[in-house]
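With one protein chain held back, the other chains of the complex are shown just where they sit.
Presenting subunit A:
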Amino acid sequence: MACPSSNGLVHAMHSLRQTAQLRSFAQRSVLSASAPIRHQQRQPARGYATEVVEETDKTTEKPVAAPEIDFSQFKSTPTRIIPVSGAYFSGSPKFIDHLLKLESILAKYAPLPTVEPTEAPRMAWFKLPQFREVVGEPVATKKYQSLLKILLRLNRIDQKLMPDEVRDALALFTRPGNPYGFQPAPPTVNENGISRAKGKRKEASAVVHLVEGEGEVRVNGKTLVEAFPRVHDRESATWALRCTQRLDKYNVWATVQGGGNTGQAEAVTLAVARALLVHEPALKPVLRKAGVVTVDARRVERKKPGHVKARKMPTWVKR
């Protein structure tokens, strides 16, 4: 959808380049496009009107150093200042330059083998507001999506064959400090045979230490009965072990804080399930079926002004 329009832009650019002879500038990195126009750029074939053309015949004469350019006195001054970017008058020139550059890179490396999108490395692309800040231009959501599409396609190029040019180009669009780059080490049972895991539910958060044992459960140092007077809470706290028939094979040491009884019990459930998965990863499908792997991320909805509670409105009165 965005391609035809960008292709149209490409055509426009070509015509611009041909007329204004801006090829060298258009091909330069757009991030440096805001730099002032530099005049000592060497172009062997066709040059600027502002350029000093050296006429050297390498075959006949020894190369002689060019005379120093005197910037104060140009031999010829341009009749009007020509913008660096061909998309200068398009409203969002930097964005379009980015887009064009990516498109050209893609066209260049299109034949390279790609991998499945799931196998491509996960990259933290700029979110739209961040990207807008970087380019300093209003970028429409849809336009940015088209840019992302190209980025994703480039990212699918096989890592072993990915050229540095692509790598650098992609790096320009990732958030600093790649949040997906850090992969925490998978938890393991420590040297004492204890696995540790955390769980949260409502306002409660629990830390569970699970060790092979006889079915002793301690919550905050208290027995299960003291911690959870309600039978239902006790059952839900130990549900992960119970549904796998491991209740008499592990000892649980849990620390819970925050929330109420139910929240604490279910935070313990989640933490116990995760700690159990460290001991026995093969239990994951069973535990998932038992509903103790999925995190319940719901929290209390905030109260709003004008409402009695989160959603409830005051009773309507006629006068």
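Quick note on the criterion: a contact is a pair of C-beta atoms (placed from the backbone, for glycine too) under 8 Å apart; a residue touches a chain by one contact, two chains touch by 3 or more; residues count from 1.
Quick note on the criterion: contacts and distances are computed from a predicted model.
A.B. asks: Given the choices "NADH dehydrogenase [ubiquinone] flavoprotein 2, mitochondrial", "ER membrane protein complex subunit 1", "Small ribosomal subunit protein mS29" or "Ras-related protein Rab-14", state the protein name listed in UniProt for the chain not shown.
C.D. replies: UniProt protein name of the non-displayed chain: "Small ribosomal subunit protein mS29".
A.B. asks: Hey, which of A:K94, A:R156 or A:R234 is the one touching the hidden chain?
C.D. replies: A:R234
A.B. asks: Among A:L224, A:A265 or A:L287, which residue is in touch with the absent chain?
C.D. replies: Going through A:L224, A:A265 or A:L287 one by one, A:L224 is the residue touching the chain not shown.
A.B. asks: Where the complex has a chain not shown, which of A:R153, A:K198 or A:R242 is the residue touching it?
C.D. replies: Missing-chain contact among the listed residues: A:R242.
A.B. asks: Applying the definition given at the start, please give the residues of subunit A touching the unseen chain.
C.D. replies: 215-217, 223-226, 231, 234-235, 238, 242, 245, 247-248
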